[in-house]
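Then we have subunit A:
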Amino acid sequence: MSANNEVLLQVKDLEMHFPIYRGVFQRKVGAVRAVDGVTFDVRRGETLGLVGESGCGKSTTGRTILQLYKPTNGGVSFEGNDLLKLKGEEMRLMRRKMQMIFQDPYASLNPRMTVGQLVGEPLMVHNVATGAEINERVAHLLKVVNLNPAFSTRYPHEFSGGQRQRIGVARALALQPSFIICDEPISALDVSIQAQVVNLLEELQEQFNLTYLFIAHDLSMVKHISDRVAVMYLGVFVEVAERDELYAKPLHPYTQALLSAVPIPDPVADAKRARTILKGDVPSPANPPSGCRFRTRCPIAEARCADSRPEFREVSPGHFVACHLVN
Partner candidate 1 sequence: MRKIFTILSLLIVASMVLAACGGAAPVEDPADPAPADPAAPADPAPADPAAPEAMGSSDPTTFTIATFGGPETLDPALAYETAGGEIIQNVYETLVFYDGIHTDKFVPMLAESWEVSDDGSVYTFNIRSGVTFHEGQDMTASDVAYSFQRGLLFGGHASPQWLLAEPFFGVGNDDITCIVDGCASADDREALSANDPATLVAACETVKSAIVADDAAGTVTMTLASSWGPFIATIAQSWGSVLDQDWAIAQGAWDGSCDTWQNYYAEPSESDPLTTVMNGTGPFVFDHYTNGEELVLTRNDNYWQAPAALERVVWKYVDEWGTRFAMAQAGDADFFSVPPENRSQVDALSGELCEFDLAANAYKECVVTDDAQPFRLYKGRPGIARTDMFFVFDINPVSNYVGSGQLDGNGIPLDFFSDVHIRKAFASCFDWDVYISDVFDGEAVQSPVIPLAGMPGYQADMPVYSYDPAVCEAEFKLADVDKDGIPAGEDPEGDVWTTGFRLQALYNQGNTTRQVVSEILAGNLAQVNDLFNVETVGLPWPTFLRTLRNAEGPYFVSGWQEDIHDAHNWYQPYVVGTYAGRQRMDADLKAQFQDLVNRGVAESDPDARAAIYAELNQLFYDQVPTALLAVATSHGYEQRWVTGRTLNPIFSGDYYYTISKK
Partner candidate 2 sequence: MMTYIIRRLMLVPFLLFGVSILIFGMLQFLDPIERASLYIRGDFKSEGQIQAAVKKYCLDCPIYEQYTNWLIGTIDSVSGEREGGILFGNFGWSKTTSQPVADLISHRFPNTLDLTIWAVGPIILIGIWLGVQSAVHHNGIFDQAARIFSIVGTSFPTFVFGLLVLMIFYANLQWFPPGRLSDTYSQVVRSESFHHYTTLLTFDALLNGRIDVFLDALRHMFLPILTLSYLSWATFLRVTRGSMLETLRQEYVTTARAKGLSERDVINKHARPNAMLPVVTLAGFTVVGLMGGVIITETVFDYPGIGAAAAQASAQLDVITVLGFAMFNGFILIVANLIVDILYGVVDPRVRLS
C-alpha cells in the first residue's frame, strides 16, 4: 500500500444539517445534524476506513463530500480545488475524478438500463469515448471486474448481488477516477462474497492507484482494507488513527466498545475478554446531547462531559481522539 503524504482530499469543519419542516405553513422547526463538524484528510493512495453505527452520518459525510448534498457549512477541497465553490459544469467535470460505490447493489443500478448502458453512460456524458469505443471500454471494464463482457446487453435484475456490485464497481471505474467513496459496498452482500469484493477493490487500488474512503458499520469490515480508520458517532469524529494503532490501542470508549463487539477467531480468548456493552439507543441527531455526544452511553462519563464538547486532538502522532478523559 503505497500511501504517501500528498493530501488528496481535505475536509474541514464539514456540517450537513437537514431542516425539519412542520405544520400547515411548513415552518422550519429544527434540523437533523447528520454531520456536525467533521475535519479530516485523505492522502493519495491510501484507504481511510470510516466506521460508525447506522445513522451516525457516515454515508452523509461521503455524499456531502461528493456534493450530492449541498453542505450547510465547512469546506471540502479535492486536489486543492474547493468543491463548494465549483459551479454546475465545473463540478460535473470534477465528478470524473471522484466516484462512489453504493451499498445496495439492487437499488443503485437503474433497472431500465443494460449493463453496457450503465457502465458506458459516464463515458458518454463526459465525452470520454464515442460509438464503438464505448463498447470496447465497457467490455474492458467488465473484464477488469471479472465479469463476462457478453453480459453487457443484460439488465441488472438478471445478476446476483455480488455480480451487481461488481457492475457498480465497473461503472465507478469507467472514468478512471482517482478517488472512490465506497459506501458500505459489502454490507448488503453474503459473507462469502464480501471477501471477493474487498479483494477486487484492493487489486484495483493497486492497479489504478486509487484512493478510497471506505465506509462501513463495523470495525471488522475495514480492518483488512484500511490504512487508517476513523470512528464516527452521531455526526462527529471521535477517533482517527493508523489502522494497527487503532485496533491495538483504542482510546475512545466508543471505539473500545465497537472493538469489543468484533469477534476474534479464538473462541477461548473471545469468551474471556472483557466486553463493553453499550446501553441505550443512539440519541436523535435532531437533538444531540450537550457536551460530549457520547456521554449518555459512555461507561466512564463524568460531569464535565455534559458541559463542554471535547476537543478533537492529536494525542500521539497521527492518532486523534475526542474525549475529555484521554490523556
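Regarding selection, all candidates are chains of the complex that A comes from, given by their letters.
Here, contacts are C-beta pairs under 8 Å (C-beta built on N, C-alpha and C of every residue); 3 or more make two chains touch, one makes a residue touch a chain; residues count from 1.
These numbers were taken from a predicted model, which means no experiment stands behind them.
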Candidate from 1 or 2 that touches subunit A, complex-wide: 2
Residue ranges of subunit A touching candidate 2 (in the complex, touch as defined): 26, 63, 66, 68, 88, 92-93, 95-96, 99-100, 102-104, 107-112, 121-122, 125-126, 155, 157, 168, 171, 175
